[in-house]
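First up is the structure itself, then whatever we jot down about it.
All protein chains but one are shown in place.
Now for chain A:
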Amino acid sequence: MGRYILGRLVSAVPVLFGITVIVFLIMALIPGDPATAILGAYATPENVAKINRDLGLDAPLVLRYFNWLGNMLTGDFGTSFSLNRPVLDEVLERFGATLILAGSAFVLCAVFGIAAGVVSAANQYGAADKAITFAVLLGISIPSFFLGMMMILGFAVTLRWFPVSGMWPIYGDRDLWALLDHLAMPAVALAVVATGVVARLSRSAMLEVLRQDFIRTARAKGVHERGVIWRHALRAAMVSIIPVLGIQAGFVLSGAVYIEIVFQWPGIGRMLVNAILTRDILLVQGGVVFVAACYVLFNIAVDVAQSLLDPRIRT
């Protein structure tokens, strides 16, 4: 097991390396001049040249890349010019908020998606199946930002069940209860699409598994139908559900950007959009690389979970 994890970690190194190359190339090769953006109206040729020199932008491309990479490896992601603070500090702080949001959405989509898929498959063509199938269709078709806005309108403005936006109350304690109160709507809004995708896949995976011979064996030995569905069938179906959970993790992590905007959640997605609009290149680069790296590591965790679940992979 240890060797397997180690192997997966080693194989992630080139992927992480590739991610930095892609991000760097996207930012470097395509026209768009950070110096002009920083200087705005003060963009005289001399000033631009000075800024480029200060930021190291006048060096050859390869050198610039390795400078950037080397600095990142030592924890120096550069300084955001629009915020005037180290990129890493900002990224870490914002990423924490995103992690809370995306993490809760991920848990929601995994739990409810799988449960809905299982119930749907177990009652194929029944009323529950039809209701879930319709809800899933609606869920995967609705833009999360529109859903979030409608939730604000319904549950925050009209019903006053939840606060309209933000992560913490403006006045009052910053305790867990306050956080959950603020988290509920954005987490649900973010989870809906992913839940639909997971439910859909879980349903078809379950249907596939329920036709297998070992299900008949379980029934033949007298296992209760509940056990057949939730223990035998779901366990086998998880083998194809888990990779989709990995993909959905990436989806909630990056899809959080819309929800963060709608609910004014101080996460990394909102930071990135602002950084893009202000053309704060270092902040964009740092944020994207950081999130992508986290996603790669998360996918390794998914593979490990998969191998724990399926003894056939390990050998």
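What we mean here is this: contacts are C-beta pairs under 8 Å (C-beta built on N, C-alpha and C of every residue); 3 or more make two chains touch, one makes a residue touch a chain; residues count from 1.
We take it that contacts and distances are computed from a predicted model.
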Chain left out of the displayed complex - its UniProt protein name, from "Carbon-monoxide dehydrogenase small subunit", "Acetyl-coenzyme A carboxylase carboxyl transferase subunit beta", "Teichoic acid transport system ATP-binding protein" or "Peptide ABC transporter permease": "Peptide ABC transporter permease"
Residue among A:78, A:163, A:186 or A:250 touching the omitted chain: A:250
Sole contact to the chain not displayed, among A:5, A:43, A:115 or A:142: A:142
Chain A, residues in touch with the chain not shown (by the definition above): 15, 18-19, 22-23, 26-27, 30, 32, 121-122, 124-125, 137-138, 140-143, 145-146, 149-150, 152-153, 157, 164, 204, 206-208, 210-225, 227-228, 232, 235-236, 239, 250-251, 253-255, 257-258, 261-262, 272-273, 275-277, 279, 281, 284, 288, 291-292, 295-296, 299, 309-312, 315
